[in-house]
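After the structure tokens below, expect a handful of questions from me.
Of the protein chains in this complex, all but one are displayed in their positions.
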Amino acid sequence: MTDLAFLAFAFVTVIAAILAIEARDLVYGAVSLGVSFLGVAGLFILLDASYVAAFQISVYIGAVVVLILFTVMLVGPAKGDGPMEFKKASLFGAVLISLMLGMAGTLATTTAFPGREVCGSGCDLQLLSTTLLVDYGIQLELLALVLAAAVIGALTLAKAEKKE
Amino acid sequence: MVAQGIAEIFYYLGFVTVSTVGVVILLFLIISPRDPKPTPEKRAAFESGQIAVGRGRTRFIIQYYPYLLMFVVYDVVAMFLFAWALNIRSLGFNGTLPVAVFLVVLMVPLAYALHLSKRPENW
Partner (left out) sequence: MAILTSPLFFKIAVFPGLTSLAIIAALVTWLDRKITARVQLRIGPSYVSPVGGILQSFADLIKLAFKELIIPAKADKFFFVAAPVIGMILAGGLVGLIPFSPETQIANLEVGLPVFLAFLTLSPTMVLLAGWSANSKYPFIGGLRSLFQQTAYEIPLWLSAIGVVMMAGTFDLLKIVEAQSTGWFIIPQALGALIFLITITAEMERIPFDLPEAEPEVIMGWQAEYTGFLFLAAQGAGFIKLYVFSALFATIYLGGFLGPAPVPGLVWTLLKTTVIIVLIILLRGSFGRVRIDQLLRAGWTLLLGLAIANIAITYIIIQGIPSI
């Protein structure tokens, strides 16, 4: 049953991602991206990480896709460039990327991630929270700085454009 | 092993989707009247009686764009706070200090945004 669910979610993720790139009307592309993120959230659920799935849905689909949609609608009555022509260079690029992903996948499945072990469905969330805050506290602060810089930068840009 | 309850919510959503879409299709095809020769006025955009001129998607409220950006960032902040809130009884000071610093650091851009919003020529 989980295999079937995995196949379904993976299929949705990949097909929606392809549609997101190839769609002629950018709004359809942005919505396909949202569907692809839904597929990823489903994969998180299958990995027993429902909190991350909720995080994914609310941040990626709820915020990032909305921002992309808003920007796309802003840019204009966008029909995109049309389907891409096949070039020799893109074949080379496809081979290279497949090699890279293959290497990354092999590395990921043969070595273990550092950190605490899982402890079943009851205390997993507690463990997640402790690990995130205690073990990775410094990284959390760095993340806060990055986010703060992003917001201040965006605000400054928005302010500068109205200056004239 | 997938968390319990996920399967039920999917069944429920599937059932709701199928029945809603089924009802919509049923209604469209069977009950609602269809006009064989719609006049152009019927399908024109509504503009309180006048003929719509210009693009339908105009007048962007662009000056509130920073609010959307802040939403993205503070959505992430809220999710991290959820992770923290789960465990405060057993975390003690070690776990709460990073979160307190996190919040303080992220209140700075908020204060900046509000300072900017005070002056109407900004946004």
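Descriptive notes on the structure:
Letters A and B mark the chains as written, and numbering starts fresh at 1 in each.
To be clear about the criterion, a contact is a pair of C-beta atoms (placed from the backbone, for glycine too) under 8 Å apart; a residue touches a chain by one contact, two chains touch by 3 or more.
All values derive from a computational prediction rather than experimental measurement.
Considering the full assembly, A:Ala63 is the residue among A:Ala20, A:Leu43, A:Ala63 or A:Leu132 that touches the omitted chain. Although one chain is hidden here, its contacts on chain B can still be listed: residues 3-6, 8-9, 11-13, 15-17, 19-21, 24, 27-28, 31-35, 38, 40, 42-48, 52, 56-61, 64, 67-68, 70-71, 74-75, 78-79, 81-82, 85-89, 96, 103, 107, 110, 113-114, 117.
The set of chain A residues touching the chain not shown comprises 27, 31, 34, 50-51, 53-55, 57-58, 61-63, 65-66, 69-70, 73, 121, 125.
The criterion applied here is as follows: only the chains that are shown with their structure count from here on.
Distance between chain A and chain B, defined via averaged C-alpha coordinates, is recorded as 17 Å. Note for the complex: chain B touches chain A at residues 1-4, 6, 55, 57, 60, 62-63, 65-66, 68-73, 75-77, 79-80, 82-84, 86-87, 90-91, 94-99, 101-102, 105-106, 108-110, 112-113, 116, 121-123. Chain A meets chain B in the complex at residues 2, 45-46, 48, 50-51, 54-55, 58-59, 62-64, 66-67, 70, 73-74, 77, 121, 125-126, 128-130, 132-134, 137-138, 140-141, 143-145, 147-148, 150-152, 154-155, 158-159, 162.
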